[in-house]
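For this depiction, one protein chain was excluded, whereas all remaining protein chains were kept in their positions.
For chain A:
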Amino acid sequence: MSSSFWSSSHCLHWLTTRPALLVSRQVDLQYCTPKQLYCLNIFFAQLIQKLGKRLLLRQIPIATACVFFKRFYLKNSICETNPYLVLAACLFVAAKVEETPVHIKSVVSEAKVVFNEYNIKLFPAETNKLGEMEFYLLEDLDFHLVIFHPYRALLHMTGREPADSGKFPLSRVEEDQAIKKKELEIRKKKDEEIRKSSLNTVGVGGKPSPSPSSGAGIGGVNGNKDIIEDEDNELEAKRVRRLMGRGSTDGIGEVDEGVLQISWFILNDTYRTDVHLLYPPYIISLSAIYIAFCLTSMNSSSASRTRTTSSSSQLNSIQSSTTINEQLGIDPPPNSAANFLAGFQVNLNILFACVQDIICLYSIWENFEPTSMRNPHNPNQNQNQSQQPQNQLKSVFGGGGGSMTGNEDGKDGNKKEKFGPEEAEALVRRMIESRLVDMGHPNNAGANQTAKRSLPVNSVDHSIAGKKRARK
């Protein structure tokens, strides 16, 4: 169904497990290391993003294309296909599915431009090849084209559902703000009246000397404070009751625009990882909110770290996650945020597995394609903003820290041999070549060659050979 995730094809047929994911990559892993494969996935996601931007697609179709691409490689191997053709076809189909179709010819011509930048020669710039690939792609996707993205879940969780999708003219946050504004106005008016009346009484008293009048004024307000507080409570209750008709309001106020923005950017980055094959969208968006909270709490220093005890067991377990956080090298979320997160009844193990998967990306990504290298390529004015959380995350997870697993060997690897987009392109070519050679082997390759190929020494030799070949 397209409104309920639970009965959707996404939920029923396309959420897989880590072991299944590994099995699906066995063939590719004969020709590269797991880390190289991870980098290749970043590389391809980057290409999808670039090509999508050139086709003037927005983030949702691009995200859909990324998910299509990942689903396709659940059933296939990079080394047995042409990933560049596949990714162009993914964008072509995703654009149609998300109702912003692009012409097949523009896909081919823009793809040529983008792939030229990366010196990719493998892409067949023919429309009929792309059209044919579209067919195979649809088949391998089992014709399941509706994707549930975490963006929508993010907006719903934070009370910012788009107005046109529901029956309500305003999102919950907007409604909340409107009500608060109205209340404030009413209160101001009342304050004004009280002040006026108190001023009047003072005025009756005699001279308009500033100090006693103001003192009387304050006294008057203080005298009325109890009443105002009562009214406040009542108004608050009314507001909550109103919003309850539209679902929970807990902690919506905690997620301010800054946190929302960072969560959104983190979601953009998740399309470079496998989380969309492993976790339902609401877990992914909750993870993004969690990381965003951690980042903001880092900025607002340790003041927010002081906690009050709470009876809620969910909250307690969120707080006990502090230790997990310390292992991950990030600060715990601020207290109010913990309350907000505790409102969601989700399995914490799954949530933290997802958080882990997302933050793993940044260190590897930084090594693969340093931010400093990426920025000059994107002169977009928005890019600065969108790079912000990335930079921040990378500086946290990638540069410093050191407690991150895989970080050290990442650094070493960086010194020893650089693995960037150029190397990725060469690796793809090499993988495809080797696979073709192996399949031509009388013993029909595959199984027999596995052991040899997976040796790291061999792969280094191979990479040198590949480079030489490339230069020729």
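Here is the rule we go by: contacts are C-beta pairs under 8 Å (C-beta built on N, C-alpha and C of every residue); 3 or more make two chains touch, one makes a residue touch a chain; residues count from 1.
The criterion applied here is as follows: contacts and distances are computed from a predicted model.
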Can you work out the missing subunit's protein name as recorded in UniProt? Choose among "GPI-anchor transamidase", "Symplekin/Pta1 N-terminal domain-containing protein", "Proteasome subunit beta" or "Cyclin-dependent kinase 8". "Cyclin-dependent kinase 8"
Check each of A:Leu130, A:Leu341, A:Cys354 or A:Leu427 against the chain that is not shown and name the one that touches it. A:Leu130
Could you list which residues of chain A touch the chain missing from the display? 1-4, 8-9, 12-13, 54, 58-60, 76, 79-82, 85, 92-93, 96-106, 109-110, 121-122, 124, 127-128, 130-136, 138-140, 142-146, 151-152, 155, 162, 164-165, 429, 432-433, 435-436, 439
